[in-house]
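Note that one protein chain is taken out, while the other chains of the complex remain in position.
And then subunit A:
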Amino acid sequence: MSDEEMEYSDDDFDAYYEEEFDRDVDHVDPQKNDPEYFHVACLTDTEVERLLNESVEQLSNSIQVTPSLAKLLLHMHGWNQMEIVAGYRQDCNRLLTTAHIKPPTPPQPSTSAQQGDGETTCPVCLAPMSPDNSSHLSCGHMFCKDCWSKHFEVQIVHGASTGIECMGSNCQVLAPEDFVLPLLKLPRLREKYQQYAFSDYVRSHPQLRFCPGPNCNIVVQAKECRAKRVNCTACKSQFCYRCGNDYHAPTDCETMKRWLTKCADDSETANYISAHTKDCPKCHICIEKNGGCNHMQCCNCKHDFCWMCLGCWKTHGSEYYECSRYKENPNIAHESAHAQAREALKKYLHYYERWENHSKSLKLEEETLAKIRERIQEKVMAGTGTWIDWQYLLDAAALLARCRYTLQNTYPFAYYLESGPRKDLFEYQQAQLEAEIENLSWKIERAEMTDRGDLENQMDIVEKRRTTLLTDFQQG
């Protein structure tokens, strides 16, 4: 992007930002010292269209190509104008070839099928074609216009748009917009094509993201791709700008993904099996011990063995505690694998239970909020104070939700954190935050008995703890 362009979009950016700022009811000032502060603009598709077209126009003017080709180039190069212009000045042929706008080798004089009398036929439908009902891309592969239309139709039905290639064998030259659109007869297809292309452009643009909210058409613009919270102004959904999933500070996107996959898949089932079961030494079927007796009989192969040492029961004698002496037999390694699995399961469950518990608490506190609303309503009706007087209670509940949300997301982070002073510090701060949050929750549940000053004091403490933790540990 040229400097001019950057400047322009900055202005644009501030204009959008201010608009969003006005609607922002968050009572914490989005100052620069807030670790969660993130500059975004929520754009409608017309605004995005305008933004993209400006880039296209600039590039098309600076390197003298058609707007359609400029669009294709920008799409291929992540909308990096400077890179394209530099590449063009250096070796324009190479730039156009790698972007699949020109073929690697210049087109042959005649690539279409020639018949004896010199009349050409379309290689796809085999019907005769004249220059005015046929057309080709820079590769020179000539096909009749009806075949081009049908080709585009099939490709669009498959969901393709910016990636539609020439029909020639092994030809990867792309069809630009101004080649495709005039050949599409049905308005429905043109609309689909433009819609798909628009999505492709937004996805290739480093500063744009679709809002992941259901049926939301908003595109979020941010200067940097960071793992920060975005509040969509249209559908109110909150998400992480970088990965598009639920916001997850202080954990980073990759760790969060690993954690969620771990929670969803059955790797812990495998760990459970490993920790609580053993394989029959004879037929290797998996056995879960369901009683206290260590004399096991496999239900599959009827083999009698000792649960402790996995030795044959017959040679074992009646005193099975004897086997505790056989510490040095090969089962030691076996046992330690079991012990490891058990330890891993314990560690995971420790973090998972806390993560789950905070998620449940968040839901319960939503109910508390509903109750607070009810009580405020009653109080206002009874003439004790006005809505404004009781507003602080709602603020407190909102703050509690935000803090608990962060606290919940500290658990996946801690799970993957390696032991050491950094983990100690993290867990210390986590414990502090946890304690203050429970304190706040307790005070909110007993709002009537709590002094307003006391509550607001507590709110301040909790938010400070949270910001400290985020400032120290948030990544991405």
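To be clear about the criterion, a residue touches a chain if its C-beta (ideal position, glycine included) is under 8 Å from a C-beta of that chain, and two chains touch if they have at least 3 such contacts; residues count from 1.
Throughout what follows, contacts and distances are computed from a predicted model.
S.K.: The complex has one chain missing from view, so what does its UniProt entry call it, picking from "TPR-containing nuclear phosphoprotein that regulates K(+) uptake", "U5 snRNP-specific protein-like factor", "AP complex subunit sigma" or "E2 ubiquitin-conjugating enzyme"?
M.R.: "E2 ubiquitin-conjugating enzyme"
S.K.: For the chain left off this view, which of A:Thr46, A:Gln90 or A:Asn170 is in contact with it?
M.R.: A:Asn170
S.K.: Per the definition of touch given earlier, which of A:Lys150, A:His303 or A:Arg402 contacts the omitted chain?
M.R.: A:Lys150
S.K.: Consider the whole complex, including the chain that is not shown, and state which of A:His141, A:His205, A:Arg404 or A:Lys443 touches that chain.
M.R.: Touching the chain that is not displayed is residue A:His141.
S.K.: Which subunit A residues touch the hidden chain?
M.R.: 123-127, 141, 143, 147, 150-151, 153-154, 165-171
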